[in-house]
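Excluded from the complex is one protein chain; the other protein chains are retained at their positions.
And now, chain A:
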Amino acid sequence: MTAERPGPAALARLARTRSAPGDRTLLLDAAHSRRLVLLKALLTRLERQPAAVGPGTRERFESHWRLLERTEARHPGPVRETLGYPSVGHWLARALAAPDGEALGRLLGHFGTLAAAAALRAGEDFTLRLAAPGGALALPGIGLATGCADAFRITARGHTARLTADGRGTGPLLRRAGGRIRGTGPGWRGLHRLPGSAACLDDLDPYRAPAEGVGRRSVPAAARSETADDPWLPRWRAALSLLRTADPERAAETTALLRSLVPLAGADAGGGPATAMSATFRAAPGAVLATLPGTAADLADVLVHETQHSKLSVLHDLVPLFEAGPEAAYRVAWRADPRPFAGVVQGTYAHLALADFWARTARLRALTPTARRGAVTRRDSYRRQVAEALPILLESSELTPAGREFAVGMERHLAALGRAGGLPTVIGGASPPGDVR
(Lines give C-alpha, C1' and ligand atoms only; values in the text may rest on other atoms or scores of the structure.)
Protein backbone atom coordinates (compact mmCIF):
# COMPACT_ATOMS: atom_id res chain seq x y z
CA MET A 1 0.00 0.00 0.00
CA THR A 2 1.35 3.41 -0.86
CA ALA A 3 1.53 6.18 1.68
CA GLU A 4 -1.55 8.34 2.04
CA ARG A 5 -1.41 11.30 -0.29
CA PRO A 6 -2.85 14.69 0.57
CA GLY A 7 -6.32 15.30 -0.81
CA PRO A 8 -7.14 18.26 -3.07
CA ALA A 9 -7.89 20.60 -0.16
CA ALA A 10 -4.68 19.68 1.64
CA LEU A 11 -2.60 20.04 -1.52
CA ALA A 12 -4.13 23.45 -2.15
CA ARG A 13 -3.34 24.46 1.41
CA LEU A 14 0.23 23.25 1.12
CA ALA A 15 0.57 25.10 -2.20
CA ARG A 16 -0.29 28.28 -0.33
CA THR A 17 2.55 27.24 2.06
CA ARG A 18 -0.03 26.78 4.80
CA SER A 19 -0.79 23.58 6.70
CA ALA A 20 -3.47 22.22 9.00
CA PRO A 21 -2.64 19.81 11.86
CA GLY A 22 -3.77 16.86 9.74
CA ASP A 23 -1.42 17.93 6.93
CA ARG A 24 1.53 17.96 9.32
CA THR A 25 0.61 14.53 10.65
CA LEU A 26 0.50 13.26 7.08
CA LEU A 27 3.93 14.75 6.35
CA LEU A 28 5.40 13.34 9.57
CA ASP A 29 3.99 9.91 8.73
CA ALA A 30 5.50 10.14 5.26
CA ALA A 31 8.86 11.15 6.71
CA HIS A 32 8.70 8.09 8.96
CA SER A 33 7.93 5.83 6.00
CA ARG A 34 10.82 7.39 4.10
CA ARG A 35 13.14 6.75 7.05
CA LEU A 36 12.12 3.09 7.14
CA VAL A 37 12.70 2.80 3.39
CA LEU A 38 16.27 3.96 3.96
CA LEU A 39 16.70 1.57 6.89
CA LYS A 40 15.43 -1.29 4.72
CA ALA A 41 17.83 -0.17 2.00
CA LEU A 42 20.72 -0.51 4.46
CA LEU A 43 19.53 -3.97 5.49
CA THR A 44 19.22 -4.95 1.84
CA ARG A 45 22.73 -3.77 1.11
CA LEU A 46 24.12 -5.83 3.98
CA GLU A 47 22.15 -8.90 2.86
CA ARG A 48 23.40 -8.64 -0.70
CA GLN A 49 26.99 -7.96 0.31
CA PRO A 50 27.73 -9.97 3.43
CA ALA A 51 31.44 -9.24 3.05
CA ALA A 52 30.87 -5.47 2.99
CA VAL A 53 31.93 -5.41 6.65
CA GLY A 54 33.80 -7.83 8.89
CA PRO A 55 32.05 -10.61 10.81
CA GLY A 56 32.55 -8.86 14.15
CA THR A 57 30.85 -5.74 12.83
CA ARG A 58 27.97 -7.82 11.47
CA GLU A 59 27.50 -9.60 14.80
CA ARG A 60 27.41 -6.31 16.68
CA PHE A 61 24.94 -4.86 14.19
CA GLU A 62 22.66 -7.87 14.61
CA SER A 63 22.87 -7.57 18.39
CA HIS A 64 21.93 -3.88 18.21
CA TRP A 65 19.10 -4.68 15.80
CA ARG A 66 17.72 -7.23 18.25
CA LEU A 67 17.76 -4.63 21.03
CA LEU A 68 15.92 -2.17 18.82
CA GLU A 69 13.34 -4.79 17.80
CA ARG A 70 12.83 -5.86 21.40
CA THR A 71 12.40 -2.26 22.50
CA GLU A 72 9.92 -1.54 19.73
CA ALA A 73 7.83 -4.58 20.55
CA ARG A 74 7.08 -3.08 23.96
CA HIS A 75 7.53 0.62 23.30
CA PRO A 76 7.02 1.60 19.63
CA GLY A 77 6.81 5.32 20.40
CA PRO A 78 10.38 5.81 21.66
CA VAL A 79 11.75 3.80 18.76
CA ARG A 80 9.86 5.90 16.24
CA GLU A 81 11.00 9.06 18.01
CA THR A 82 14.62 7.93 17.85
CA LEU A 83 14.50 6.77 14.24
CA GLY A 84 12.85 10.05 13.30
CA TYR A 85 15.55 12.23 14.80
CA PRO A 86 17.14 14.20 11.93
CA SER A 87 20.75 13.18 12.50
CA VAL A 88 19.68 9.54 12.04
CA GLY A 89 18.63 10.42 8.51
CA HIS A 90 21.99 11.97 7.80
CA TRP A 91 23.73 8.96 9.27
CA LEU A 92 21.68 6.61 7.07
CA ALA A 93 22.50 8.65 3.97
CA ARG A 94 26.21 8.38 4.74
CA ALA A 95 25.97 4.66 5.51
CA LEU A 96 24.18 3.94 2.25
CA ALA A 97 26.77 5.84 0.24
CA ALA A 98 29.85 4.62 2.13
CA PRO A 99 32.22 2.23 0.40
CA ASP A 100 32.48 -1.31 1.70
CA GLY A 101 34.97 -1.96 4.44
CA GLU A 102 36.23 0.20 7.23
CA ALA A 103 34.17 3.28 6.39
CA LEU A 104 30.91 1.34 6.41
CA GLY A 105 31.99 -0.57 9.50
CA ARG A 106 32.57 2.65 11.46
CA LEU A 107 29.18 3.96 10.41
CA LEU A 108 27.41 0.74 11.38
CA GLY A 109 28.89 1.13 14.86
CA HIS A 110 26.69 4.18 15.32
CA PHE A 111 23.62 2.01 14.91
CA GLY A 112 24.32 0.70 18.38
CA THR A 113 24.04 4.15 19.91
CA LEU A 114 20.77 4.62 18.07
CA ALA A 115 19.44 1.38 19.56
CA ALA A 116 20.69 2.42 22.98
CA ALA A 117 19.02 5.82 22.70
CA ALA A 118 15.70 4.20 21.85
CA ALA A 119 16.00 1.71 24.67
CA LEU A 120 16.90 4.45 27.15
CA ARG A 121 13.88 6.50 26.09
CA ALA A 122 11.71 3.41 26.56
CA GLY A 123 13.14 2.54 29.98
CA GLU A 124 14.33 -0.86 28.80
CA ASP A 125 16.86 -2.83 30.84
CA PHE A 126 19.99 -3.59 28.85
CA THR A 127 23.75 -3.72 28.93
CA LEU A 128 25.76 -2.77 25.90
CA ARG A 129 29.32 -2.02 24.95
CA LEU A 130 29.46 0.62 22.24
CA ALA A 131 32.28 2.01 20.15
CA ALA A 132 33.03 5.64 20.89
CA PRO A 133 35.18 7.05 18.09
CA GLY A 134 37.54 9.64 19.49
CA GLY A 135 36.24 8.87 22.97
CA ALA A 136 32.79 10.32 22.23
CA LEU A 137 29.47 8.47 22.39
CA ALA A 138 26.57 10.40 20.89
CA LEU A 139 23.02 9.35 21.79
CA PRO A 140 20.81 10.91 19.10
CA GLY A 141 18.53 13.57 20.48
CA ILE A 142 19.82 13.09 24.02
CA GLY A 143 23.44 14.09 24.44
CA LEU A 144 27.09 13.18 24.32
CA ALA A 145 29.36 11.27 26.68
CA THR A 146 33.09 11.72 26.40
CA GLY A 147 35.86 9.73 28.01
CA CYS A 148 39.38 8.55 27.52
CA ALA A 149 38.55 5.18 25.99
CA ASP A 150 37.24 4.33 22.53
CA ALA A 151 34.27 2.43 23.90
CA PHE A 152 31.58 2.89 26.51
CA ARG A 153 29.65 0.38 28.55
CA ILE A 154 26.01 1.31 29.17
CA THR A 155 24.10 -0.47 31.91
CA ALA A 156 20.44 0.51 32.06
CA ARG A 157 18.00 -0.61 34.74
CA GLY A 158 14.58 0.93 35.05
CA HIS A 159 14.79 4.68 34.99
CA THR A 160 18.56 5.02 35.25
CA ALA A 161 21.57 4.14 33.15
CA ARG A 162 25.26 4.30 33.95
CA LEU A 163 27.89 4.95 31.32
CA THR A 164 31.49 4.02 31.95
CA ALA A 165 34.42 4.45 29.62
CA ASP A 166 35.16 0.91 28.53
CA GLY A 167 33.59 -0.42 31.71
CA ARG A 168 36.09 1.26 34.05
CA GLY A 169 35.77 3.92 36.67
CA THR A 170 32.85 6.24 37.10
CA GLY A 171 30.94 7.93 34.37
CA PRO A 172 27.75 9.80 33.61
CA LEU A 173 24.44 8.76 35.13
CA LEU A 174 21.36 9.17 32.99
CA ARG A 175 17.86 9.36 34.42
CA ARG A 176 14.57 9.08 32.58
CA ALA A 177 11.83 11.28 33.95
CA GLY A 178 8.85 13.00 32.41
CA GLY A 179 9.57 11.52 29.01
CA ARG A 180 13.06 13.02 28.92
CA ILE A 181 16.57 11.77 29.59
CA ARG A 182 18.78 13.93 31.78
CA GLY A 183 22.36 13.19 32.61
CA THR A 184 24.87 14.16 35.25
CA GLY A 185 28.44 13.29 35.99
CA PRO A 186 31.84 13.46 34.40
CA GLY A 187 31.99 13.69 30.64
CA TRP A 188 28.28 14.19 30.02
CA ARG A 189 26.74 16.98 28.00
CA GLY A 190 23.02 16.96 27.30
CA LEU A 191 21.18 18.69 24.48
CA HIS A 192 19.21 21.80 25.38
CA ARG A 193 15.48 21.66 24.70
CA LEU A 194 14.03 24.56 22.73
CA PRO A 195 11.22 25.91 24.94
CA GLY A 196 7.75 25.59 23.51
CA SER A 197 8.70 22.76 21.19
CA ALA A 198 9.79 19.15 21.15
CA ALA A 199 13.02 20.15 19.41
CA CYS A 200 16.50 20.63 20.76
CA LEU A 201 19.49 22.82 20.04
CA ASP A 202 21.92 20.24 18.70
CA ASP A 203 25.52 21.26 18.97
CA LEU A 204 26.83 17.79 19.83
CA ASP A 205 25.68 15.02 17.48
CA PRO A 206 28.49 14.07 15.07
CA TYR A 207 25.88 13.52 12.33
CA ARG A 208 24.12 16.85 12.83
CA ALA A 209 25.89 18.38 9.83
CA PRO A 210 28.13 17.18 7.05
CA ALA A 211 31.71 16.62 8.15
CA GLU A 212 32.78 18.62 5.11
CA GLY A 213 30.81 21.67 6.21
CA VAL A 214 28.03 23.53 4.46
CA GLY A 215 28.36 25.59 1.33
CA ARG A 216 31.30 26.53 -0.81
CA ARG A 217 33.19 27.80 2.21
CA SER A 218 32.58 24.56 4.10
CA VAL A 219 31.08 26.20 7.15
CA PRO A 220 31.22 23.56 9.88
CA ALA A 221 28.75 22.83 12.61
CA ALA A 222 29.42 24.92 15.69
CA ALA A 223 31.02 23.17 18.61
CA ARG A 224 29.43 23.30 22.05
CA SER A 225 32.20 25.62 23.25
CA GLU A 226 31.15 28.12 20.60
CA THR A 227 27.45 28.03 21.48
CA ALA A 228 27.64 27.87 25.26
CA ASP A 229 27.43 31.61 25.80
CA ASP A 230 25.68 32.53 22.60
CA PRO A 231 22.13 33.84 22.80
CA TRP A 232 20.58 30.92 20.89
CA LEU A 233 17.93 30.15 23.48
CA PRO A 234 16.87 33.75 24.11
CA ARG A 235 16.83 34.34 20.35
CA TRP A 236 14.74 31.22 19.85
CA ARG A 237 12.25 32.38 22.51
CA ALA A 238 11.97 35.79 20.87
CA ALA A 239 11.64 34.31 17.37
CA LEU A 240 8.93 31.91 18.50
CA SER A 241 7.14 34.77 20.21
CA LEU A 242 7.24 36.76 16.96
CA LEU A 243 5.96 33.75 15.00
CA ARG A 244 3.13 33.17 17.45
CA THR A 245 2.13 36.83 17.45
CA ALA A 246 2.27 37.35 13.71
CA ASP A 247 1.10 33.94 12.50
CA PRO A 248 0.03 31.36 15.10
CA GLU A 249 -0.56 28.71 12.44
CA ARG A 250 2.97 29.20 11.09
CA ALA A 251 4.33 28.95 14.62
CA ALA A 252 2.40 25.72 15.16
CA GLU A 253 3.76 24.37 11.88
CA THR A 254 7.30 25.24 12.87
CA THR A 255 7.12 23.64 16.29
CA ALA A 256 5.33 20.57 14.93
CA LEU A 257 7.91 19.86 12.25
CA LEU A 258 11.14 21.05 13.84
CA ARG A 259 13.19 18.41 15.66
CA SER A 260 16.60 20.05 15.89
CA LEU A 261 18.18 23.46 15.41
CA VAL A 262 21.84 22.97 14.52
CA PRO A 263 24.16 25.94 15.01
CA LEU A 264 26.71 26.48 12.27
CA ALA A 265 30.07 27.96 13.13
CA GLY A 266 30.83 31.63 13.08
CA ALA A 267 33.88 30.99 10.90
CA ASP A 268 34.30 29.03 7.72
CA ALA A 269 36.82 26.25 7.17
CA GLY A 270 39.48 28.78 6.24
CA GLY A 271 39.04 30.74 9.42
CA GLY A 272 37.26 33.63 7.75
CA PRO A 273 34.02 34.99 9.20
CA ALA A 274 30.99 33.03 8.04
CA THR A 275 28.22 35.19 6.65
CA ALA A 276 24.64 34.36 7.52
CA MET A 277 23.68 30.92 6.29
CA SER A 278 20.96 28.37 6.80
CA ALA A 279 20.45 24.90 5.38
CA THR A 280 18.24 21.81 5.26
CA PHE A 281 19.23 18.26 4.35
CA ARG A 282 16.95 16.20 2.19
CA ALA A 283 17.79 13.14 4.29
CA ALA A 284 17.17 14.96 7.56
CA PRO A 285 13.84 16.80 7.40
CA GLY A 286 13.09 18.56 10.64
CA ALA A 287 16.63 19.83 11.16
CA VAL A 288 17.40 23.49 10.57
CA LEU A 289 21.10 24.31 10.27
CA ALA A 290 21.98 27.98 10.70
CA THR A 291 24.60 30.45 11.73
CA LEU A 292 23.36 32.55 14.63
CA PRO A 293 20.86 35.01 13.14
CA GLY A 294 21.43 38.59 14.14
CA THR A 295 17.93 39.19 15.43
CA ALA A 296 14.81 37.32 16.46
CA ALA A 297 13.22 38.44 13.18
CA ASP A 298 16.11 36.91 11.26
CA LEU A 299 15.73 33.63 13.15
CA ALA A 300 11.99 33.62 12.51
CA ASP A 301 12.81 34.14 8.82
CA VAL A 302 15.24 31.19 8.90
CA LEU A 303 12.77 28.92 10.66
CA VAL A 304 9.97 29.68 8.19
CA HIS A 305 12.34 29.31 5.24
CA GLU A 306 13.94 26.02 6.21
CA THR A 307 10.70 24.47 7.42
CA GLN A 308 9.35 24.90 3.88
CA HIS A 309 12.30 22.95 2.49
CA SER A 310 11.54 20.06 4.83
CA LYS A 311 7.83 20.22 4.00
CA LEU A 312 8.35 20.27 0.26
CA SER A 313 10.99 17.55 0.38
CA VAL A 314 8.63 15.18 2.18
CA LEU A 315 5.65 16.22 0.06
CA HIS A 316 7.64 15.48 -3.09
CA ASP A 317 8.34 11.97 -1.75
CA LEU A 318 4.57 11.54 -1.32
CA VAL A 319 3.39 13.29 -4.45
CA PRO A 320 6.10 13.74 -7.06
CA LEU A 321 5.76 17.31 -8.24
CA PHE A 322 8.32 17.25 -11.01
CA GLU A 323 10.61 14.97 -12.94
CA ALA A 324 13.66 16.96 -13.81
CA GLY A 325 17.31 16.44 -14.47
CA PRO A 326 20.01 17.88 -12.26
CA GLU A 327 21.43 20.30 -14.81
CA ALA A 328 21.57 23.90 -13.60
CA ALA A 329 19.74 25.78 -16.31
CA TYR A 330 17.58 28.45 -14.68
CA ARG A 331 18.41 31.89 -13.36
CA VAL A 332 16.64 33.09 -10.26
CA ALA A 333 16.77 36.36 -8.41
CA TRP A 334 18.21 34.91 -5.24
CA ARG A 335 21.32 33.37 -6.79
CA ALA A 336 23.86 34.64 -9.30
CA ASP A 337 24.45 31.15 -10.72
CA PRO A 338 21.98 29.07 -12.72
CA ARG A 339 19.93 26.64 -10.67
CA PRO A 340 18.52 23.18 -11.37
CA PHE A 341 14.77 22.88 -11.62
CA ALA A 342 14.45 21.25 -8.20
CA GLY A 343 16.26 24.21 -6.68
CA VAL A 344 13.90 26.65 -8.38
CA VAL A 345 10.91 24.78 -6.96
CA GLN A 346 12.37 24.69 -3.47
CA GLY A 347 13.47 28.31 -3.49
CA THR A 348 10.21 29.61 -4.93
CA TYR A 349 8.21 27.72 -2.32
CA ALA A 350 10.32 28.89 0.59
CA HIS A 351 10.25 32.49 -0.55
CA LEU A 352 6.49 32.41 -1.06
CA ALA A 353 6.10 31.31 2.57
CA LEU A 354 8.36 34.16 3.64
CA ALA A 355 6.33 36.66 1.61
CA ASP A 356 3.23 35.28 3.32
CA PHE A 357 4.78 35.50 6.79
CA TRP A 358 6.12 39.02 6.43
CA ALA A 359 2.82 40.20 4.93
CA ARG A 360 1.08 39.02 8.09
CA THR A 361 3.78 40.52 10.29
CA ALA A 362 3.48 43.87 8.54
CA ARG A 363 -0.21 44.00 9.49
CA LEU A 364 0.46 43.68 13.23
CA ARG A 365 -0.90 46.70 15.04
CA ALA A 366 1.76 46.79 17.73
CA LEU A 367 4.76 47.12 15.41
CA THR A 368 7.00 50.12 15.63
CA PRO A 369 7.26 52.12 12.38
CA THR A 370 10.78 50.78 11.89
CA ALA A 371 9.73 47.20 12.38
CA ARG A 372 6.79 47.65 10.04
CA ARG A 373 9.03 49.10 7.35
CA GLY A 374 11.34 46.12 7.81
CA ALA A 375 8.50 43.65 7.46
CA VAL A 376 7.16 45.41 4.36
CA THR A 377 10.63 45.46 2.81
CA ARG A 378 11.04 41.72 3.38
CA ARG A 379 7.54 41.00 2.10
CA ASP A 380 8.04 42.97 -1.07
CA SER A 381 11.47 41.54 -1.74
CA TYR A 382 10.27 37.95 -1.43
CA ARG A 383 7.21 38.68 -3.55
CA ARG A 384 9.38 40.08 -6.32
CA GLN A 385 11.58 37.02 -6.33
CA VAL A 386 8.68 34.60 -6.37
CA ALA A 387 6.97 36.58 -9.15
CA GLU A 388 10.10 36.24 -11.25
CA ALA A 389 10.59 32.53 -10.54
CA LEU A 390 7.04 31.24 -10.92
CA PRO A 391 6.98 31.52 -14.73
CA ILE A 392 9.96 29.16 -14.83
CA LEU A 393 7.83 26.55 -13.12
CA LEU A 394 4.57 27.23 -14.94
CA GLU A 395 6.16 27.31 -18.38
CA SER A 396 8.26 24.20 -17.88
CA SER A 397 7.47 20.72 -19.09
CA GLU A 398 9.01 19.20 -16.01
CA LEU A 399 6.07 19.47 -13.65
CA THR A 400 3.86 16.44 -13.09
CA PRO A 401 0.10 17.04 -13.20
CA ALA A 402 0.12 17.33 -9.40
CA GLY A 403 3.08 19.66 -9.64
CA ARG A 404 1.29 21.89 -12.10
CA GLU A 405 -1.73 22.06 -9.81
CA PHE A 406 0.64 22.90 -6.99
CA ALA A 407 2.41 25.63 -8.95
CA VAL A 408 -0.91 27.17 -9.98
CA GLY A 409 -1.86 27.20 -6.31
CA MET A 410 1.38 29.01 -5.52
CA GLU A 411 0.65 31.52 -8.26
CA ARG A 412 -2.82 32.18 -6.89
CA HIS A 413 -1.44 32.74 -3.43
CA LEU A 414 1.15 35.19 -4.71
CA ALA A 415 -1.62 37.08 -6.45
CA ALA A 416 -3.67 37.10 -3.25
CA LEU A 417 -0.70 38.46 -1.32
CA GLY A 418 -0.43 41.21 -3.87
CA ARG A 419 -4.08 42.17 -3.48
CA ALA A 420 -3.90 42.03 0.33
CA GLY A 421 -0.74 44.10 0.39
CA GLY A 422 -2.14 46.74 -1.92
CA LEU A 423 0.68 46.17 -4.36
CA PRO A 424 0.67 45.15 -8.00
CA THR A 425 0.52 41.40 -8.50
CA VAL A 426 3.51 41.40 -10.80
CA ILE A 427 6.63 43.31 -10.01
CA GLY A 428 9.31 43.03 -12.61
CA GLY A 429 13.01 43.05 -12.22
CA ALA A 430 15.35 40.94 -10.16
CA SER A 431 16.31 41.78 -6.65
CA PRO A 432 20.02 42.16 -6.07
CA PRO A 433 21.44 38.84 -4.92
CA GLY A 434 21.50 38.41 -1.20
CA ASP A 435 19.00 41.08 -0.31
CA VAL A 436 16.66 38.69 1.41
CA ARG A 437 19.05 37.54 4.11
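Convention: a residue touches a chain if its C-beta (ideal position, glycine included) is under 8 Å from a C-beta of that chain, and two chains touch if they have at least 3 such contacts; residues count from 1.
Please note the rule applied: contacts and distances are computed from a predicted model.
Participant: For the chain that's not shown, choose its UniProt protein name out of "Caffeine dehydrogenase subunit alpha", "FXSXX-COOH protein", "FtsX-like permease family protein" or "histidine kinase".
Facilitator: So the chain that does not appear here would be "FXSXX-COOH protein", according to UniProt.
Participant: Of the listed residues A:Pro99, A:Pro369 or A:Pro401, which contacts the missing chain in the full complex?
Facilitator: A:Pro99
Participant: Return the single residue from A:Leu36, A:Cys148 or A:Ala198 that touches the missing chain.
Facilitator: Spelled out, the listed residue whose C-beta touches the missing chain is A:Leu36.
Participant: In the whole complex, not just what's shown, which of A:Ala136, A:Ala151 or A:Ala329 touches the removed chain?
Facilitator: For the chain that is not drawn, the touching residue is A:Ala329.
Participant: Pick out the residues on chain A that sit against the missing chain.
Facilitator: 1-4, 29-30, 32-34, 36-41, 43-45, 65, 68-69, 72-73, 76, 79, 92-94, 96-99, 103, 210, 212, 214-219, 274-283, 289, 291, 305, 309, 317-318, 320, 323-332, 334-340, 342-343, 346-347, 350, 387-392, 394-395, 398, 411, 426, 428, 433-434, 437
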